[in-house]
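Following this message is one structure expressed as structure tokens.
As you look at this complex, bear in mind that one protein chain is not there, while each of the others sits in place.
And then subunit A:
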Amino acid sequence: MTDIPARQADGNSAPMAHNVPVAAGRAAEAVTTKMTARDVNVFYGAKQALKNVSIDVSRENVTAFIGPSGCGKSTFLRCFNRMNDTVDSAQVSGRIQLDGKDIYSPDMDVVQLRARVGMVFQKPNPFPKSIYENIAYGPRIHGLARAKPDLDIIVESSLRRAGLWDEAKDRLNESGTAMSGGQQQRLCIARAIAVDPEVILMDEPCSALDPIATAKIEELIDELRGKYAIVIVTHNMQQAARVSQKTAFFHLGSMVEYGDTSMIFTNPVQTRTKDYITGRYG
């Protein structure tokens, strides 16, 4: 897993949408498409937040959404687990599929969808419960553990995978909110992992953290790559370059460019992308 991103990326899953320029790429490794989005539009009341966005998210790669504030990247991310349902004024149109099944179709149960597509938020939001209870929350509501020993195993393995076990094992009964910001965010990642999702959405997971905690989260994302399809929204271009293999650049509600991270950052096709990457605006 230490290959440089450019060699992992491939061109086969390159964008299929009509308005997305195709990034050049060489077939290196087979990738499986986990989620696809086609012609997604999102309106908040009369205001259009997202315009005709299409994208494929693969299981093996970390996909980063970058772009200036208000460009629609977080709105788009929240379409993948239907979190926009909780916003009364939001209207989503278009097609988003998980393993080929439309997640907005009437027979898709949103509870199951969210168990399969987990989410980590901008600000760490552990529940005001103990560390143990924070992790056990998801498995409990989805009935994943029959007895306490099963639950103990899930809690331990989730914390281990989130790299938090050594720090948390002696204080499982302390409140999750008593941890440091970086620990809280890793706790939230562990909480998402605990229900064994297929996709993890991360909405600017490091924006409230200091550089050291950020480095830890990035390390963790790299370790989780391949086990879960990961989509990360970030403000920080260096972060996108460090953790992702595919990058999509959003501007004013449209997806301007989508391709291999190495290409986007070294040789973008669109001038708007280039201007953003070189710091002309944003």
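We take it that a contact is a pair of C-beta atoms (placed from the backbone, for glycine too) under 8 Å apart; a residue touches a chain by one contact, two chains touch by 3 or more; residues count from 1.
Just so it is clear, contacts and distances are computed from a predicted model.
Between the names "Aspartate carbamoyltransferase", "Cyclic nucleotide-binding protein", "Phosphate transport system permease protein" or "Transketolase family protein", the one given in UniProt for the chain missing from this structure view is "Phosphate transport system permease protein".
Within the whole complex, the absent chain has one touching residue among A:Gln48, A:Gln91, A:Asn125 or A:Gln270, and that is A:Asn125. Of the residues in subunit A, those that touch the hidden partner chain are 81, 83, 86, 88, 110-115, 118-119, 121, 123, 125-129, 137-138, 141-142, 188, 191-192, 195.
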